[in-house]
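Below is a structure I'd like to ask you about.
Omission of a single protein chain aside, the complex is shown with its protein chains in their original locations.
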Amino acid sequence: MTLAKRSLVTIDDLSTGEIEGVFSLADEMLESTAKQSAVCRGKIMASLFFEPSTRTRLSFEAAMHRLGGSVISAVDIGVTSLAKGESIADMARVVGSYADIIVIRHPWEGAAKVVADYAGVPVVNAGDGGHQHPTQTLCDLYTIRKERGAIRGLKIALWGDLKYGRTIHSLIFALAKFGANILFYSSPGLEVPEHVIQKLIKEYGGELGKYQASDHTAKNNLFPLDAIYMTPDSPHQLAMVPDISFQVELKAGVDALYVTRPQKERFAADGEELKGKYPVVDEKVLKGKAFKKTLIMHPLPRVDELAYEVDADPRSMYFKQAAWGVPVRMALLALLLGSKKGSLSEEPDSSIHKIDYPAYEQDSGVRCPNPRCVSVQETEMRYIKPAFKIVDRVPLTLRCVYCEHGFEPEYVASSEWHHGGLENKKYHRADSHWTKEIKSENLIVFSSRSEAETRGFKPDHSVETGHSGKTGKEEK
Amino acid sequence: MTLAKRSLVTIDDLSTGEIEGVFSLADEMLESTAKQSAVCRGKIMASLFFEPSTRTRLSFEAAMHRLGGSVISAVDIGVTSLAKGESIADMARVVGSYADIIVIRHPWEGAAKVVADYAGVPVVNAGDGGHQHPTQTLCDLYTIRKERGAIRGLKIALWGDLKYGRTIHSLIFALAKFGANILFYSSPGLEVPEHVIQKLIKEYGGELGKYQASDHTAKNNLFPLDAIYMTPDSPHQLAMVPDISFQVELKAGVDALYVTRPQKERFAADGEELKGKYPVVDEKVLKGKAFKKTLIMHPLPRVDELAYEVDADPRSMYFKQAAWGVPVRMALLALLLGSKKGSLSEEPDSSIHKIDYPAYEQDSGVRCPNPRCVSVQETEMRYIKPAFKIVDRVPLTLRCVYCEHGFEPEYVASSEWHHGGLENKKYHRADSHWTKEIKSENLIVFSSRSEAETRGFKPDHSVETGHSGKTGKEEK
Partner (left out) sequence: MTLAKRSLVTIDDLSTGEIEGVFSLADEMLESTAKQSAVCRGKIMASLFFEPSTRTRLSFEAAMHRLGGSVISAVDIGVTSLAKGESIADMARVVGSYADIIVIRHPWEGAAKVVADYAGVPVVNAGDGGHQHPTQTLCDLYTIRKERGAIRGLKIALWGDLKYGRTIHSLIFALAKFGANILFYSSPGLEVPEHVIQKLIKEYGGELGKYQASDHTAKNNLFPLDAIYMTPDSPHQLAMVPDISFQVELKAGVDALYVTRPQKERFAADGEELKGKYPVVDEKVLKGKAFKKTLIMHPLPRVDELAYEVDADPRSMYFKQAAWGVPVRMALLALLLGSKKGSLSEEPDSSIHKIDYPAYEQDSGVRCPNPRCVSVQETEMRYIKPAFKIVDRVPLTLRCVYCEHGFEPEYVASSEWHHGGLENKKYHRADSHWTKEIKSENLIVFSSRSEAETRGFKPDHSVETGHSGKTGKEEK
């Protein structure tokens, strides 16, 4: 297995087998850290942090140094040359000609993909806004695998703010991919977003059941267990398992409890507040039978949601999680730089549906509606062409290839009609029957009437009457 | 001698013999800097600077590179993840799992001790607020020793702002420990604080005489010589030396003149101003007979207190002081990392009193009154338990183990009484006779009446009448 010259922008850039390969090498790195100091000798890693993140940056830099490589780094770069109006692509090309690999953190969603597209060297996403932070997910998975031997079939509980927090959604998909079951203990109002749920079921298979908070959990000062995801491999599918029996199953023990802090800075941006209290995970909570042998995990930094008294508990894993970030990143860097070859896991790939969505590449004026997407920033629009995947027809849903944000455009048209020319050039409501009839390669979408009419399309009857009353909505 | 796995938080963490060992190794490092590039190969030093300090940081980083080690560094970290409410202890644990040694500068007094307590790797204090900066003191001592052969018995003059300035107090104690005599030329209003004087006499022995400024010095545009500390080893004790004879002694020459800049930013914080002028040390001042062979020292940066014309004078030592910071730090890092073993000096340890003060560990609600102490910061109070040493009974004085700030609590009680139970649960004024009668292990202190009464103690007669009229005062 070679990952040489590859980039890691989202966790989906690696198959489960490749991730296992990274983990095997991480095991080796962990066992003999001191012996790795010639692996990347002479190589340079550039760490470009457009947002502060001491922990992640130092972990990557320590990993590179342990491999004998060198580091050039730029921190808080927002204020420098990029402020002169330089694009990310130009910066990526230039730094790509200085260094052998780039690690980037940037507030714009999709920025890491742009860097990977232009740098000419491997790129690792160390967090791009609210989009992805794949090496955090690798560290999380590695910790579970290392402590439990494997991930398949485990019961992993996620605790707290499951709405915001870039790491939690990546983790959900990654756990599903590895065949774990997931228990959602959400803070009220901070449940997993619907689009994550939809993607989970559609792309990873399995079933999801939603629950009402039981009195039992409320009494114990716990967040309510509001949903359960059962992997398709699971011996008892949800439909066959009444609530009561699952409670029994739960008592057999949760394998890991992944605690998150409330992302207050993101609530504020959305004009929201924390509803109700955010119970602290402490020794009392962990006395529950379900948590007897549970790994207590946290991506850190913590604030108040995880009591200091848990630190001394042998179940606490969060400092190991952080520490193991170094061997995991050592393995990743060595593989992407081609300094090491990995061994492919023998384990067959999981049963997830690899869906190859059709591309939308018409230049119809539609732009990603996510204001934090890299593709809509003034400096980047000079060279980035919008690009989407058509992920659903009902409702018609496009997903930006940069930030992976989904949205529902309001109007459609076809570039070709009934094997003939585009004679009448009409456009239609996206929720009309026309949408299903247009082939993907001919589909044109518009987000407004003026967008359509500027390009010379005329409204059909449904548009004029506003008949089905639906308006385009953002998925996320 | 091995210092492996030890930390250097205060200069007292090293005995004089150990310091001599560091200096011997520094001599070796200085003579053959280029040959040291394999000493710490494969080791990582983290430099964490929560306050800017280009000079100190670069000196440590240069030292680590000269030893062949690697550096990961975070500068101006106030604005990053710690702003999310993370504690210093969590940060220390995480970074301690990335690096082999940590160098920390932090504005909170006692912060370096907390890092050392939690990091799991050796920690070097590169300045914690107004508390300590021990490697600066090592560089100062090394310069004197290197130029004069030894420190014992020398006459060292301290010049200028002896009140503020973190390095000067450490230097005073270190000089005393090594058996030097100290001459205090203070800027009026910026004399050495009383608590430093008290500690000097009590813990290091020797005698201190205070002086009135003589006309002679005033005429020469010098600061007045306002106090002299004579080491216990000194052949002529102060009591035996009338002023006039000391003047003669002085004319025999001062060994070093340590110039400090007025710490204006600290005056301002205290709402003070510089009283009178701050005479510049220039060639004219140095024409004095007493300074004929004197080493002119300064911790740098200088502003106006030391004229540029002195730079060319062979007596000027300040650039050497800075340059020698590298070999001194090389020696220290190599020893703490266990990459080198030091040779113990044969010289017998000095005659200072090693006092083992009793610990105060009652949880009576008393907190360190120093607002810059790490133990009273909101993020740190979640896990730091206040801890003190009982350093005096009359007046009752506690010293915080974190910031080493001393203070006099106002009330006392006993957890056990006359070998009986704690029946009447009375509390007393700290300046009453009761204080002396309570055993250290039973002593409970309170800083206010409400603190005592919250815990169920009742005032005795002296408290009620307020009879001795004294109130608790801070030592510093």
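A and B are the chain letters, set down in written order, and residue numbers restart from 1 in every chain.
One rule holds for everything that comes next: a contact is a pair of C-beta atoms (placed from the backbone, for glycine too) under 8 Å apart; a residue touches a chain by one contact, two chains touch by 3 or more.
This structure is a prediction, so every number in the text was calculated from the model and none was measured.
Asks: From the listed residues B:326, B:391 or B:430, report the one that touches the chain absent from this view.
Replies: B:326
Asks: Of the listed residues A:77, A:335, A:366 or A:412, which contacts the missing chain in the full complex?
Replies: Residue touching the absent chain, from the options given: A:77.
Asks: Among B:43, B:66, B:93 or B:166, which residue is in contact with the omitted chain in the full complex?
Replies: Residue touching the absent chain, from the options given: B:66.
Asks: Residues of chain A in contact with the chain that isn't shown?
Replies: Interface residues of chain A facing the absent chain: 41-42, 44, 46, 70, 72, 74-75, 77, 79-82, 84-86, 89-91, 93-95, 97-99, 382-383.
Asks: Name, in rising order, the residues on chain B that touch the hidden chain in the full complex.
Replies: Residues touching the hidden chain, for chain B, are 34, 37, 52-55, 57-59, 61-62, 65-66, 71, 75, 261, 300-304, 308, 319, 322-323, 326.
In the analysis below, only the chains that are shown with their structure count from here on.
Asks: Based only on mean CA positions, could you tell me how far chain A sits from chain B in angstrom?
Replies: Comparing mean C-alpha positions, chain B is 49 Å from chain A.
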